[in-house]
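See below for the structure under consideration.
Of the protein chains in this complex, all but one are displayed in their positions.
As written, the chains take the letters A, B and C, and residue 1 is the first residue of each chain.
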Amino acid sequence: MSVANKEFKPLIVAFCCNWCSYAGADLAGTSRLAYPAEVKIIKVPCSCRVNPLFALRAFQKGADGVIICGCHPGDCHYSTGNYYTRRRITLLYSLLDYLGIEKGRTHLEWVSAAEGTKFAATMNKFVETIHELGENVRLEDLRCKSE
Amino acid sequence: MHGNNDYQQEQIRTISGAEDRKCMKCGKCSASCPSYDSMDIRPHQFVSYLRGGDIDAMLSSKSIWKCISCFACVERCPRDVKPAQIIEAARLMVIRQQGENYLSPDDVPELLDPELPQQLLASAFRKYAK
Amino acid sequence: MQRIGVFVCHCGTNIAGTVDVAEIVEMAKPEPGVVHAAEYPYMCSEAGQNMIINAVKEHNLSGVVICSCSPRMHEATFRKAAEKAGLNPYMVEIANIREHCSWIHKDKAEATQKALTLTRAAIAKVQLNSPLFPDESPVTKRALVIGGGIAGIQTALDIADAGFEVDIVESTPSIGGKMAQLDKTFPTLDCAACILTPKMVDASAHENITLYTYSQVDKVEGFVGDFTVTIRKKARSVDFEKCTGCGACSEKCPSKKSPSEFDQGLCTRPAIYTPFAQAVPNVPVIDREACLKFKTGKCGLCETVCAPKAINFEQEDELVERKYGAVVMATGYEPVSLDKFGEYSYDSSPDVITSLEFERLTNAAGPTGGALTRLSDKRKPKSVTFIQCVGSRDVTQRGKAYCSKICCMYTAKHAMLIKEKYPDIEVNIFYIDVRTPGKAFDEFYRRAEDEYGVRYIKGQVGKVIDNGDHLQIQAVDMLDNKKMELQTDMVVLATAIEPVESAKSIATMLTASIDTNNFMTEAHPKLRPVESPTAGVFLSGVCQGPKDIPETVAQAGAAAAKVIGLLVKDKLMSNPCTAKPDELYCNGCSVCENVCPYGAISYEDCEVNDHGVREVRRVAQVNKALCQGCGACAVTCPSGAMDLQGFSNRQIQAEVDAICR
Partner (left out) sequence: MVYSYYPGCTLKTKAKELDKNARLCAQALGFTLEEVEAWQCCGAVYPMGTDEIATKLPAVRALHAADEKGQSIVTLCSACHHVLKRVNEDMRQDKDLRTKVNNYIAQEEEPYTYNGEANVLHYLEVLRDQVGFDNLAAKVKNPLAGRKIGAYYGCMLLRPSSVMQFDDPENPTIFEDFIKAIGAEPVVYPYRNECCGGYISLKEKEMAEEMAGKIADNALSKGAEVLITACPLCLYNMDKKTGETLPTVYFTEFLAEALGIKEE
């Protein structure tokens, strides 16, 4: 992993659907596949539970990247949930683009329960991207900073 | 040469608007073709040659002068591949080159007969020459 | 403010090896709401669970955070423990500090820091948890099966044998479906009627099964465990109780010109008829469109000859309302219309027939007594040609993009049936690919060529030309790239199959979804293949996708097992993590209703009290028995009225905030 800025410890929020991606993350753990500790996972029943506002909220509170993981298209436990997610996140990309927030800070990935390797690889790659993008200063509400 | 081939392959795809990747090799295009017996490369082979990038074979084939654009293959293809449009694109690729016309005005007098309709000359020139 | 207890598990050294457990305990204590924090080597052990139970009682805890392995591992364990302690099980949250932390990080400081963040997120969430209670709903211990073909019959028999009542609704006058029309079945070549008719009789004789033939489903209300269905029993014009099935009426009926549905229109039937000799029930119906009495008022011959006086011209449709706990779709298929496939000359030539017509033609009980003859001139054909994939694997407007699955096998069967009876008839089969996955299937297909000398030719036919005394096939043999102008006497088209048209409207009544080809959608394509996404609705047979008889019977049994699993329960407990609307915020826009894959949301006029103003508004209502808790509606709601219990907007935001702190 090429780390541009040694000091920079990004803060990354990952939303994982209960049925595929959260289980994929579990499998990454069981297989001892390392990915940076900066990634913190929040469990949701389905990727379609992720309101794009949660991502904005995370950025506002100082997150440097938000990644949403769901079942592969066609495999959604709720049949069609990830299709909603795909459309919503596409709109979120446009919105962030419009706001001047780098598109790379948000990412949508399909990870199945069997793809522990993919989960770890995805997280490694995403953290790398965030390292390249650097700290999120544009959207962070500085009034929220504790110090 | 291979790079050039890739370019020609894409050219034919663009000009034809045909979708060789959808083909399931059922052969219905050739089975419907009234010119089949006169062709050296058959309609279904045009699709598979395009798919495989064998463009030279398509361009040097005599079949491009035998297809009558009757659209029987287009009409009946279950995969919406449009083989006639691939053949048309190959023909255009050839006649758009200098000196490659298949019909010249000099040939015409000896081909004429008193009943021959203007429509035949117009369409033959459209198909055979640029 | 909750009174929260935090329990950190060492998991031996699995967690404690990388995460400083003691520090987590110490750092958790000052978190808002935390009144107790403790650690233990194995929290999931009985001792560990008792520790939690005692702490809940001792510290009067209202919420519990367990820092341990994945909730997919032990969430259920800890929820049960909390319940034992008198706590609502949904007041437990898990911080996954093993799979998501200790197992993937090596640096202890880093891992401890992350574990702390995850713990804080769980604490923040549990602050906002509220007790959730699963709903209980009663189960009507009766099932409805829609469709009386082999799928419906098998499902009904299996459910009935388990001791539950089943009703079969069948739209035609007899049960039996498509299988009753078939001659022999692949790959064993046993006679379809010989294996089906005993089942038909079993179904009609079974004390737990009620048959509603010549009937249709008019209306469905309710939900899993508690459906109310209105069945329309179409007027048979024959009294069920009095009819002895003697057949005198059909024999005497002067209007015998209607095409026989059962024989695919290859012959005619009287206006008063039973579809076939082994029909169950053996009670005729009057086709009022064809009956002279109904058309002209004159005739009534059947009434005269009916000794038991069973004919009743005044009979009207009867509506029956019945309650069911589960509904099984077994509506089956039809061959597609060949109107748009003019190149095969099906409409213009009597000697070009569909495979289903061929089944009747080769059937000993069929219109020719099983003799293979051309319909045009009654001549025995010298050559028969089969064309596969007619309308299947066709992405254009006129066809179906899917493979109809059964055609390769039945075509091989047809070819062998001909060769068996008439070894001198030449049989050619035009195919694109021969697909024979299935037990003993490929061997069967090979036999056609190897043993019976059937000729398989790779290539789709371009055109069939009717030259009067013979048919000409225009094709290309794709393997030697040669044009073929084959002369033949009869052409059989392996016509694509599609779900019956009525399946669509029935699915709509059941709020069950269908795909772009009108096949029923499964709850999960791999893991729940016999359930519809709508709870309490199950799928049997071709209504879900093309399949042959063995597969249909297997699926019918699977659907029955699922139904039995539902009906044995006295009460249904629903997952309490369901969507919940706030009536005050709901603006009645219906967006949530449109995204719900389960049809769980409806709109009702409700009286709401908006800050003292009482008024009737159209607001969203969630049926908890149907909601599966995906949360699509909560995100789509523009006014923020819809939320998901257990994963509420505020809870998830609290987690985000805690992580980003």
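Here is the rule we go by: a residue touches a chain if its C-beta (ideal position, glycine included) is under 8 Å from a C-beta of that chain, and two chains touch if they have at least 3 such contacts.
Note that this is a predicted model, so its numbers are computed, not measured.
From the touch rule at the top of the page, work out which displayed chains the omitted chain touches.
If we consider the entire complex, the absent chain touches B, C.
Hey, which of C:T13, C:S348 or C:S505 is the one touching the hidden chain?
Spelled out, the listed residue whose C-beta touches the missing chain is C:S348.
Would you mind spotting which of C:R447, C:K463 or C:R617 touches the chain that isn't drawn?
That would be C:K463, which touches the missing chain.
In the complete complex, which positions of subunit B touch the hidden chain?
On the side of subunit B, residues 14-17, 34-35, 38, 65-66, 68-72, 74-75, 84-85, 88-89, 92, 102-103, 111, 115-124, 126-128 touch the unshown chain.
Since one chain isn't shown, list which residues of subunit C touch it in the complete complex.
That gives, for subunit C, the contact residues 340-343, 345, 347-348, 397, 463, 465-468.
Rule of thumb we're sticking to: only the chains that are shown with their structure count from here on.
Hey, which chain ends up farthest from subunit C, C-alpha centres compared?
With centres defined by C-alpha atoms, farthest from subunit C sits B.
Can you identify which chains form the pair with the largest number of contacting C-beta pairs?
Comparing chain pairs, contacts are most numerous for A-C.
Counting in whole Å, what is the centre-to-centre distance of subunit A and subunit B, each centre being its mean C-alpha position?
Centre-to-centre distance between subunit A and subunit B: 51 Å.
Once you find the CA centre of subunit A and the CA centre of subunit C, what distance in Å lies between them?
Taking the average C-alpha coordinate of subunit A and of subunit C, the gap between them is 35 Å.
Round to the nearest whole Å and give the separation of the Cα centres of subunit B and subunit C.
Roughly 47 Å separates the two chain centres.
Which residues of subunit B touch subunit C in the complex?
Those residues of subunit B that touch subunit C are 22, 24-28, 30-33, 36-37, 42, 44-45, 72, 76-80.
Name, in rising order, each residue of subunit A that touches subunit C in their complex.
Within the complex, subunit A contacts subunit C at residues 11, 13, 22-23, 25-26, 28-30, 32-35, 37, 40-46, 48-52, 54, 57-58, 61-63, 74-75, 77-81, 84, 88, 120, 146.
Spell out the part of subunit C that touches subunit A in their complex, as residue ranges.
70-72, 96, 98-101, 103-107, 110-111, 113-114, 117-118, 121, 513, 521, 523-526, 533, 577, 595, 597, 628-632, 634-636, 644, 647, 649, 652-653, 655-657, 659-661
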